[in-house]
Each structure stands twice: as structure tokens, then as C-alpha cells.
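Apart from one protein chain that is not included, each protein chain of the complex appears where it belongs.
Read from first to last, the chains carry the letters A and B; within each, the first residue is number 1.
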Amino acid sequence: MNNFQEKRIPIIKIGHYLIVSIQVDMHDKLAIQLQSQILEEIEKTGAKGVLIDISVLEMVDSFIGRMLSGMASMASIMDAAVVIVGMQPAVAITLVELGLEMPGVDTALNMERGMEMLDKRIARMDEE
Amino acid sequence: MIQAFTYDPSWTELAKYDINNENDIVMVRQMVRQYAKNFRMGIVEQTRITTAVSELLRNMYQYAGGGQVTINDGNVEEHHALIVTFEDEGPGIENLELAMSDGYTSGAGMGYGLPGAKRLVDYFKIQTEPQKGTSVRIMKWK
Partner (left out) sequence: MEEKLNLSNVKQRIEQIEEVLSSVAAGDLDIRLDIEKEDDLTGIEEAINILIDDLTYELKQSKNMQNELQEKLKKIQDQQKTIIQQQEDLMELSSPVSKVWDNILILPVIGTLDSQRTQIMMENLLQKIVETGCTMAILDITGVPTVDTQVANHLLKTTTSARLLGAECMISGISPAIAQTIVHLGIDLSAIKTKATLQDAMIYAMKQNKKRLEIDIHQSMDSFEETEES
């Protein structure tokens, strides 16, 4: 069953934001693919903010964790802000125990808070 | 092949899986999550062992190109344990002590994730020999 590799994670544009909802158990290749995809979309659409929804993910290991951190850094270089939304408690605890604390990465409890955060970020960026 | 771990005959073998590609990794991860659920482990404990297994599977695939994973159910001392053993015939780890220390990253900038995985489980043992291979065994109980 080679379906895993052919899966593409959908990226939806809402207003100035991109919303990425990760619903599948990702293997490394898919994670890297997603990273490139998101950056391409940012460039294509000129989006100022990306909300990555991981509320369905039951596990985030060091590779995925680093991919998410990396995502935030890369996007900021392209002048877009990234917010990780909906991390599950068990996932948060495990990441901390793994030693991955993702400093400098914005996180939000849910989509509503996530958008609030992005609104603030972008308002601030506009003022500069 | 290096001297692998021994399997106590009283243990029940739940699964034996060859890791050849990324799909196998995703499959074994999900298997382990299910077995952990069957063991009635709480959700945080389930996540811990699944994450540890994911780290070790990645190592095996990344550095040895693949290997074999065996999942057992057995009694170890007074614990009813979920036992996962990883065996590969890869290049082995040159400096084990360094690899087991926090803050170590290998050339690919990722490190082996070994100290992290060790923190997530109740038992962790690794055997490695350069050019011969690596074996890792982890256990989680309760």
C-alpha cells in the first residue's frame, strides 16, 4: 500500500492566511514535502500568516517537531508568521521530555486564538 | 550481526516486522500505539512509547537502511511489560557515549535521538558494534 507517499496535505487559503490541517500520521518524507508545499504557497499567494492545525496528531516526534520549528523560521524569512494550533497535552508533555521545547515558535490553543495571534502579529509587522 | 538480545521463552511474541521503507515505520508506530492501548496504558504513556519507537525506527532506517522490529509481551521482574526490540546490521554507532549524551547532533544535524527516547521509557538498552550493527531494546510497563 503506497498510499502514504502519495498523500498531499491540503492547504486552504482564508483571507490573508493559509490553514494547514495535519490529519495523518506523517512519515519523514511527507513532512519535508509539506514544508516545501507551505513555503511555495506563501510565495504564490503572498499570505502573511500560516496556521498549522495539529489537533488531530497523537504523536509528534523529534523530526516532526523540528520540521514545525523549521517551518516557523523559514516562513518568517519570507515575511509570514506561523502559529501551531491545537497541540494535544500528551504530545506537549512528550516533546518536552524529548528535549524539544520549540522556543520562539508561536502556539495557540485553538483556531480562534491562533487567528487572534496572527492578527496581532501582522498589525505589528505593518507598523514597522 | 552483533550478539543480539535474547528473548525469554515465557514472553509472547506480538509481532515481528521488517523495516524496509517509510510506510513500514508508520505501520509499526500504529501497531505499538495499539498494543500500548491494549495494555491499558494511559494516553500519555501510550504517546511516550510510540514516540520512543518512532525515534528508534527512524535511526534504524536512516543509518542502517532498515532492520527488524520485534514486539513482545512478557513479565520482567515484577512488571508486565511491553517489550520492543530493534535489530539492524548497519554500520553501528562509532561513539556510543557521545551519541547517548544530550545535545549531541550528528552530521545530518539530527543526532540519534537516543537520550530523548531513553527518557520516555522504563527500560533502555543498546548494543552496537561498528560495521556489524546495532540492537536496541526498550520496555514500558504499567
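Assume contacts are C-beta pairs under 8 Å (C-beta built on N, C-alpha and C of every residue); 3 or more make two chains touch, one makes a residue touch a chain.
Computed from a prediction, not measured in an experiment: that's the story for all the values here.
Engineer: If I consider the whole complex, including the chain that's not displayed, which of B:44, B:76 or B:96 touches that chain?
Structural biologist: B:44
Engineer: Which chain A residues would touch the chain omitted from the figure, given the whole complex?
Structural biologist: Those residues of chain A that touch the unshown chain are 85, 87-90, 92-93, 95-97, 101-102, 107-110, 113-114, 116, 119-120, 123.
Just so it is clear, only the chains that are shown with their structure count from here on.
Engineer: Which chain A residues qualify as touching chain B in the complex?
Structural biologist: 1-2, 4-5, 25-29, 58-63, 66, 89-91, 93-94, 97-100
Engineer: Under the touch definition given earlier, write down the residues of chain B that touch chain A in their complex.
Structural biologist: Going through chain B, the ones touching chain A are 22-23, 25-26, 29-30, 33, 43-44, 46-48, 50-51, 54-55, 58, 102, 110, 113, 115-117, 119-120.
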